[in-house]
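A protein chain is absent from this complex, but the other protein chains hold their places.
Up next, chain A:
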Amino acid sequence: MELLSKLEILADAAKYDVSCSSSGSNRKNVGKGLGNGHMAGICHSWSDDGRCISLLKILLTNECIYNCVYCVNRSSNDIPRASFTPEEVAELTINFYRRNYIEGLFLSAAVFKSPDYTMELMVKTAKLLRQEYRFNGYIHMKAIPGADISLIHEAGQLVDRMSVNIELPSNEGLKLLAPQKKKEAIIKPMGFISSQITEKVEERKLYRKAGNFVPAGQSTQLIVGATSDADLNILRLSEGLYNRFGLKRVYYSAYVPVSSDPKLPVIANPPLLREHRLYQADWLLRFYGFSSKELLQEDQPNFDVFLDPKCNWALRNLHLFPLEINRAPYEMLLRIPGIGVKSANRIAAARRFHSLSYDSLKKIGVVLKRAKFFITCNGRYYGEIGFKENLLRQSLIGELPKISNQKRDEGQQLSMFSLLPEVVKPQEILTTVTGEF
């Protein structure tokens, strides 16, 4: 088969894997070979769906012995099949890399013959790149569930990142949609990789040249919307993975219908908004000091469609707000809707020299669209509406209720009494704005 057709088949088969990050590794270009890592990662292009292209993301083969219902490569699916040789993958990677198309390789594979056989081929590819081609660019390799630990150990010493995809966030989902896969087969390699990473970090404290094991850490992917799992379950799982296995990233992938199996939900469009909310919450877990139980509870296990998780949390905890921007501790600055890590850092740095006004916040680059409802600057409140949950919710979701512009610039002293009568329910506002529902 011609290389061009192979590439088409095996890139097409890999496209549902979300991860494309090339960050976290600063591998050096040793001995004047080719390539190096870039700590922050580099995006090289953006495809028509707006996702960044950083790595050459392909499957080594899409011939699979498994028949997981949700997967496009399941053995019962009638699609063209192809396999690369390790040499072909290496040539392609090197030639794309030399032209600066890519940051490296993301190699995955369907399970061909057996997990061990497939993993062996993948390791061979990585070895070829590292040793024959002296390639020091980024390699992300999928660990095949069920492959022998010694193979995963070997792979880990060659590549920058490894991932084992959990895909289905609960045991029930797994039993229903991927009955041939066992939870243990997924968790075992994850645990192994995580312990090896920790071990190497310790070793390197003693001997500088102890070598690397998956320096950019491990990641995983969860499919959203293929099973009935609630956001709360998914988020708890992620939290567990971050805390227990020290994962670098959990990716969420809105389920794209690839099969009409009766076990799968019938959907018209992938649940992109839900995916987006999960990413927002994921960031809150990793960078903003939130825990999953603050964001979602049993009685409301799914995220609000209309409001982001942080706004939602703030509205449920109004007693903590408004925060005085000049005095609030850093951890609390991070909890203000609309203020991110960068803004919080800048505020903390700038307020050491002089007190910050509403205008200085603008200059610093703080986005005040949401933040203004939750802060005071030197005691003044700029939210322009009464500090009540229903009013705030209304303003955050849709249009601002009209009030006189006269005080817009000078701000208002905060009053605990609403300035406005209760106007309309947020639902109704949204309906008028979007014309939906």
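Note that a residue touches a chain if its C-beta (ideal position, glycine included) is under 8 Å from a C-beta of that chain, and two chains touch if they have at least 3 such contacts; residues count from 1.
One rule holds for everything that comes next: contacts and distances are computed from a predicted model.
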- Note on the structure: Looking only at "Probable DNA metabolism protein", "Sugar ABC transporter permease", "PEP-utilizing enzyme" or "NADPH oxidoreductase", the name UniProt gives the absent chain is "Probable DNA metabolism protein"
- Task: Based on the whole complex, identify which of A:176, A:320, A:364 or A:397 touches the chain you can't see.
- Result: A:364
- Who touches the missing chain here, A:42, A:201 or A:230? A:42
- Item | Touching residues on chain A - with respect to the absent chain | 3-4, 7-8, 11-12, 14-16, 29, 32-36, 38, 40, 42-54, 56-57, 92, 95-96, 98-101, 103, 134, 137, 254, 256, 269-270, 272, 346, 349-350, 352-354, 356, 360-361, 363-365
